[in-house]
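All protein chains but one are shown in place.
Order of writing sets the labels: A and B. Residues in every chain begin at 1.
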Amino acid sequence: MAHAHKVKQYRGVMDWLTTVDHKKIGILYLAAAAFFFLVGGLEAVLIRVQLMYPEQNIFVGEAFNQLVTMHGTTMIFFAAMPAIFGFMNVAVPLQIGARDVAYPYVNALSFWLFLAGGVLMNTSWFLGGAPDAGWTAYAPLSTTAYSGFGMDFYVLGLQIAGIGTLIGAINFLVTIINMRAPGMTFMRMPLFTWTAFITSVLLLFAFPAFTVALVELMFDRIFSGNFFEASKGGNVVLWQHLFWIFGHPEVYVLILPAFGIISEVVSVFSRKRLFGYSSMVFATILIGFLSFMVWVHHMFTTGMGPVANSIFAVGTMAIAVPTGIKIFNWLFTLWGGSITFNTASLWGISFIPAFVVGGMTGVMLAAPPADFQYQDSYFVVAHFHYVIVGGVVLGLFSGVYYWWPKMFGRLLNETLGKLHFWTFFIGFNLTFFPQHFLGLMGMPRRVFTYLPGQGLEEGNFISTIGAGLMGIGMLFFLINIIITSVKPRTATNDPWDARTLEWAISSPAPEYNFKQTPLIRGLDAFWKEKTAGNKEMTPAEPLGPIHMPSSSIMPVVMSIGFFISGFGFMYKVYWVAILGLVGALLVMLWRSLYDDHGRHIEVEELQDEGVKA
Amino acid sequence: MWRLAPLIGVLAFILTGCGDPTLSALTPKGPVARDQMFLMILSLSVMIFVFVVVMAIYIYVLVRYRRRKGDNKIPKQVEGNHKLEILWTVIPIILLIIIAVPSITQTFDQARDMRKEKDAIHVNVIGHQFWWQFEYPDLGITTAQDLVIPTGKYVSFDVVSADTNHSFWIPVLGGKIDANRGIHNVFYLKSDEVGIFKGKCAELCGASHALMDFKVNSVSSAEFDAWVNKMKAPPAAVPASAAKGEQIFKDNCMSCHATGVNDKSFGPNLNGFASREMVAGILEHNDANLKRWINDPLAEKPGATMPKVGLNDDQLNEVIKYLDTLK
Partner (left out) sequence: MSNTHHAAAALPAEPERATLEGRNKILGFWLFLGAECVLFGTLFATFVALRNQVPEGPTASELFNLSTVALSTFILLTSSLTSVMATMAMHRHKVKPMLGWLVITVLLGLAFLGLEIYEFNEYVMEGHTFTSSAFATSFYTLVGFHGSHVAFGVLWITTLILQTLKKGLTVVTAPKFYVAGLYWHFIDVVWVFIFTVVYLMGKVG
């Protein structure tokens, strides 16, 4: 009966606007992340240019604060997070042997909401100035009394993107819990899937706190509320608590999937099973759990008193234990292996020392009295860039080179890849290593200049040179993408002799992923079949028609509704705000009233494709 | 090869030493900063030990187990090793305890409330966009930008903000504490050395956050008493040469700037202005800079609350003459 439905198949741009295929959505996420990474990177370079010499007058005062705020916000919310969601989309359903995510339509909606939020926030540059209260947006600096119109873009852009993030997290949780192939028990899941799972849990429980914080700030800004207005009984420290209750798990939201990618890459390129798999899983869960009880370490100097400071200091130090377990497990995965050095593994392996440096300074920061000196200085800037660039970004680039053939059927150029790696990695260390000392020598963070003769010149100069080098590295990457995209699709199913399920199917993966759902017989399922002499996975079901969801433009329409509504709130034209929301609600209603019957790919078509491959 | 990068950083560090001795946290001038420095060095040492161990294994593994040309063997698939895993769980816990114990003792030690301490100097610090107000409630003195303290005595601070959040930081004397709006924070510092130290605002507070510097004048007890007496002494008669300037000051500046010993005004109290280290916290104190500042404050400190008053060149010179008498 369902066969009768003829569903329109789109091509070209419309295909990308209407797709509900997790692999295409993954690519959309990664493309958007790359765009915002370049925007955020440009902002970073401009920051460094202003700080290259003392007392420069290029970006002064508000302009500098806008650069700092947008650099941080863009990198965290619109570059790192979508990149992570991109890889989750690309890899997780394939790694667990699923045909798609649990809610393909919602998946598209997650992406378009994130994009709407990101675009909305960046339009502020052209509409009267970007947000300028730092990515942490501490009240009361972020309230209307002390900051410009830009903060409204921050508040609404992040709320819209946040809805997308929340439903994305739910989507992946349900996918991982309900849609694993037969035999894919939790303790056989690849580590990247595990980290995607825990990251989604963190997002699920952390993001609503931030949503509330943003709503409160929005109410204060737009409707003259008093949450953070001290003269009416409001409390400015409340914002800091709400922000960091979200903000600290957010750090682990970013780093855990990077851990996952490293675990895959280190294991594949040393041709060894991940050392201590169960302790890796345990450590991931423990880090996720602890991440909710350390937020006050961002607020040691806020004046919480010695008891709170001590408790949170010990909690913070405790996180070093599971993190240490991970580092040693990676080292001992490499131990006794047969290590290949290509671009993907260089990014992955160099992650270890860079992240260890970030982790070391993390433990140093956990001691409150010492933190009184580090807090809000360049030492902190150096620390979190070692964690986020040396951890997250190195991990993500490793993932880019590793999964590129699975996404596009082409291998990235190795020579350009290695040039990209070395310039970026050296540039990264040059930029951020001296910043540790700048902080200790008394340079506060977020300053637009410093006076000459305070011993800060050399460090800042070296740091700027390093930032330029990182920028050059990114140019190599862009050239690499362009060169690769015009080459023929020659990548084999399994170019790395890898271990997990995604490598058992063609590159790029067909839209239905697995012709027959595979039967999983152990950890590293594909490797297990390969060592048993099989070329493919053993199927768990006979060949049959495959049900596919229909494409839909509605996620885009709904996101535009939220986008318009956001502008309505910002410009206080409430009928526009309500119109946008009503539009979004009508889309939901339409979706509820008209069932999506989808379409089927028939057995004959599957066999044809099999011949072609 | 890539290990060159940190090396260059280390090199730069060695070249510049520990930074400016009146600013750097690495050149402590009091017991609080020294304790914190001890904690930094302790935790850094433990962490360097960890780093060396990790890097030793790392380099050994990368050299020893790299795949050689034509080598196609499949390594042994090791599941794990419980003894090793317990080892690298227990050792970090021990190392962390080594750091945690002095951290927590110090946390409580540095949180002691000195407000009731008779022998301590009490200072209320109020952060403003973008300057600092210092009140000595026991002495009946209110001043701004230059904090004068005696050596060898505890100084108890009560810190709050008048507008956005700031953070009060004198690196050579110790770590910072935030100045939050509507919430008072209490902490203490102590200086052992005579000298002029630099202070900074460490929390993003607006356009000129970078320029919210202040000075700490750490003097001997005798000098401190002399300073108090000088501040409290009835103001000397304004010399005739500055009378014109005084009138201009009264007409244009008095609405924001007080000059009385304990007057709390909207802008910085200018009592003793002529003896202050800097103009507006950032410019070297001389008449030319003072003129530059009064002529167009926003050009020097974007977002500052002091407006361009619009005095002509003559009036500026007269006002400066008057300000120079406020010793």
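Keep in mind that, in the parts below, a residue touches a chain if its C-beta (ideal position, glycine included) is under 8 Å from a C-beta of that chain, and two chains touch if they have at least 3 such contacts.
None of these values were measured; they are calculated from a predicted model.
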{"item": "Displayed partners of the chain not shown (whole complex)", "value": "A"}
{"item": "Touching residue (missing chain; options A:F37, A:F64, A:Y103 or A:W295)", "value": "A:Y103"}
{"item": "Contact residue for the chain not shown (choose from A:N89, A:N171 or A:Q454)", "value": "A:N171"}
{"item": "Candidate in contact with the missing chain, chosen from A:L38, A:M52, A:L204 or A:L451", "value": "A:L204"}
{"item": "Listed residues A:A145, A:V212 or A:V307, member touching the removed chain", "value": "A:V212"}
{"item": "Hidden-chain contact residue, picked from the options A:D21, A:E229, A:E264 or A:D524", "value": "A:E229"}
{"item": "Where the missing chain touches chain A, by residue", "value": "102-103, 166, 170-171, 173-174, 177-179, 204-209, 211-213, 215-216, 219-220, 223-227, 229, 231-235, 238, 242, 245, 585, 589, 592-593, 595"}
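Please note the rule applied: only the chains that are shown with their structure count from here on.
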{"item": "Chain A contact footprint on chain B (complex, rising order)", "value": "1-2, 4-6, 8-10, 12-13, 15-20, 23-26, 33, 35-36, 39-40, 43-44, 46-48, 50-51, 54-55, 57-58, 61-62, 65-67, 71, 73-81, 84-85, 88-89, 92-93, 96, 99-100, 102-104, 106-108, 110-111, 129, 163-165, 167, 169, 171, 174-178, 180-183, 185-186, 198, 200-211, 213, 282, 302-303"}
{"item": "Residue ranges of chain A touching chain B (in the complex, touch as defined)", "value": "60-62, 64-65, 68, 133-134, 138, 140-141, 145-146, 230-231, 234-237, 270-273, 275-279, 301-303, 305-306, 309-310, 313-314, 317-318, 320-321, 324-325, 327-329, 331-332, 334-341, 349-350, 352-353, 356-357, 360-361, 363-364, 366-373, 375-377, 422, 425-426, 428-430, 433-434, 436-437, 440-442, 444-451, 453-456, 458-459, 462, 466, 531"}
